[in-house]
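Of the protein chains in this complex, all but one are displayed in their positions.
Letters A and B mark the chains in the order given here, with residues in each chain numbered from 1 onward.
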Amino acid sequence: MSPALEVRGLRFTYPDGRLALGGIELTVEEGQRVAVLGPNGAGKTTLALHLNGILRGSGSITVDGLELNDDNLDEIRRRVGLVFQDANDQLFMPTVAEDVAFGPANLGLAGAELEERVAAALRQVNAADLARRPPHHLSGGEKRSAAIATALAMEPQMLVLDEPTSGLDPLGRRELVETLQALDMTLLIITHDLPFALELCERSVIVDGGEVVATGATPDILANDALLRRHRLEMPFGFRKDNA
Amino acid sequence: MHAPDGFLNAGTAVATGAISIGTIGVALRQVQDTIKDKQVPLAGIAAAFIFAAQMFNFPVAAGTTGHLLGGALAAILLGPHMGAIVVTIVVVVQALMFADGGLTALGYNVLNMAIVPAYGGYAVFRLFRRVVPQTSGGVVAATGLAGLVSVVLSAAAFSIQWLFGATAPVTFAEVFTAMVGVHFLIGIGEGVVSALAVGAVLAARPDLVHGASDLDPSQISQQHRVPIRTFLIGGLLAALFLAAVVSQFAADDPDGLESVAIATGIDESGEDHALGGSIFADYATEGLENESASLAIAGITGTLIVLAVGWGLFAAVREKKPTASANA
Partner (left out) sequence: MGAGHTHALYVHEHSPIHRLPPQVKIAAAVLFVFSVAVTPREAIWAFAGYAVAIAALSRISRVGLHFLLIRLVGVVPFIAFAFLIPFIASGQQVEVLGISVSQEGLQAAWNIIAKATIGASTSILLAGTTEIPDILAGMARLKVPVVFTSIAGFMIRYLGLIVDEIGRMRVAMTARGYDPRWLWQAKPIAQSAGAMFIRSYERGERVHDAMVARGYRGEMPELRRREPTVREWLLGAMLPLFGISVMVAAMVTT
């Protein structure tokens, strides 16, 4: 059974010449939940944008056995759902329902089938009541749920989320955890929120300077203070061994 | 200047509507050629920017404030076609969704607030760019003058429409003088704010300024030295021209314009007027001299506006397509 995601030797340079990714090696098995940790500027978001073919670097990206190339971008984008850091960038239609419908409509769905797909996606994030609301009027947590719904509506095999807890209040965070726990799909979560990573993801990788510098079970990674500190990471107060 | 319904007569509403639809149709087709799929969200957000920029006021004098029209700014940042389209969308949405401006007035509202300032302003911008240094400072100066003139052109266009479609016996001369005079002052604010805004964009993201796309990086400096002299001279010339024109209305013996009027075949003593009898028969003016002067002014102004907008349009159509951007 092929892995959900296989990234081999991914390199990418920004237009101004800076090296963003210097050869990423990453394998994610189906159903796994992997946290992507690392300092700001490490290239995590850049990596995420490659997984969906928005950015194109050298090397290979294989999603469930299908290697990404110019001809199968549509299918790749159906398989890999992306949830952006700023939900406002992802909610661009006049109402939430239209936003959620945008993806499947591009896939060719229409009519009753489209409506059902939209309803199902909104149910998955407990946001059925947001359907007719304009995105501008939503709270941070509601925007986050709506954004996730827009990705879920494409029925992806894998979801990549970029800093999903940023800007959420504690209960919003809790609701997000519950929503993601209930999803039955492979998850790749970029996050600074280490307890969040611990709760959701059995596996973690650390990306720094455009490369994967560590990989392992989340509890092991987070217990390694020296490793964390080397990459500008640290468990929050109250979670550390030295002040338990 | 979001005129309500009934301000101008039906004929004018229909005629300006046709002109507006035609021009925007041309603009849409022009951007379709160069429109990469990026343009739709970018244009939308640019439209939101213009809409928002129109809402916020800037100080003018002693605490009084003014508002941006934005047509010239949009044309210089986005290109004239996209600029015209974007401001048109702002005006149309304001009418349909915010009841700002009459539904039947859309023809002339779009023409005056979007098409004339965008294309006319762009024409002035290009004209001045030939005269100023080929630096970012030159772009800023040209933007300032374009902003000023775009507002004046807009007011002049409305006055010309009043000539044809007035529903009240206020003479073209009075409307023209009042509109253009006031908008010259407003235009100064528009020019200054537009120039500074473009300057700010040039400093950080020069690639986003369509009007500076012909400059290479060496000509773009962080600190623009705007040739103040050019700015002042340009502004002064515009002011002098305007004063000369406006003063003719007040003069008892406008020789220069008289001869123009006679030369163009406008009979100053009879009732056969070039534009037809009813307007001037019903709406008497202060004196026959002023009538021919009015017609002459109208003729000259109308010609200037058509020249400016037309040249802006065709210059834009003829422009080299911008080089394709890095990646999708």
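As a convention for this text, a contact is a pair of C-beta atoms (placed from the backbone, for glycine too) under 8 Å apart; a residue touches a chain by one contact, two chains touch by 3 or more.
Treat the numbers as computed from the prediction; the structure is a model and nothing was measured.
Asker: Of the listed residues A:E67, A:D86 or A:E116, which contacts the missing chain in the full complex?
Answerer: Residue touching the absent chain, from the options given: A:D86.
Asker: If the hidden chain were put back, which of B:G120, B:G137 or B:G189 would touch it?
Answerer: B:G189
Asker: Return the single residue from A:L26, A:A101 or A:V205 that touches the missing chain.
Answerer: Answering carefully, the residue with contact to the hidden chain is A:A101.
Asker: On chain B, where is the contact patch with the chain that was removed from view?
Answerer: Residue positions of chain B that touch the missing chain: 1-7, 10, 13, 28, 32, 35-38, 40-49, 51-63, 67-70, 77, 85-86, 89-90, 92-100, 102-105, 167-171, 174, 186, 188-189, 192-201, 203-205, 208, 282-286, 328.
Asker: Over the whole complex, note the residues of chain A touching the chain we left out.
Answerer: Touching the missing chain: residues 49, 52, 54, 74, 77-78, 82, 84, 86, 88-95, 98, 101-103, 105-107, 110-111, 132, 134-136, 150-151, 154.
In this text, only the chains that are shown with their structure count from here on.
Asker: Express in whole angstrom the distance between the two chain centres, defined as the mean CA positions of chain A and chain B.
Answerer: Result: the chain centres lie 48 Å from each other.
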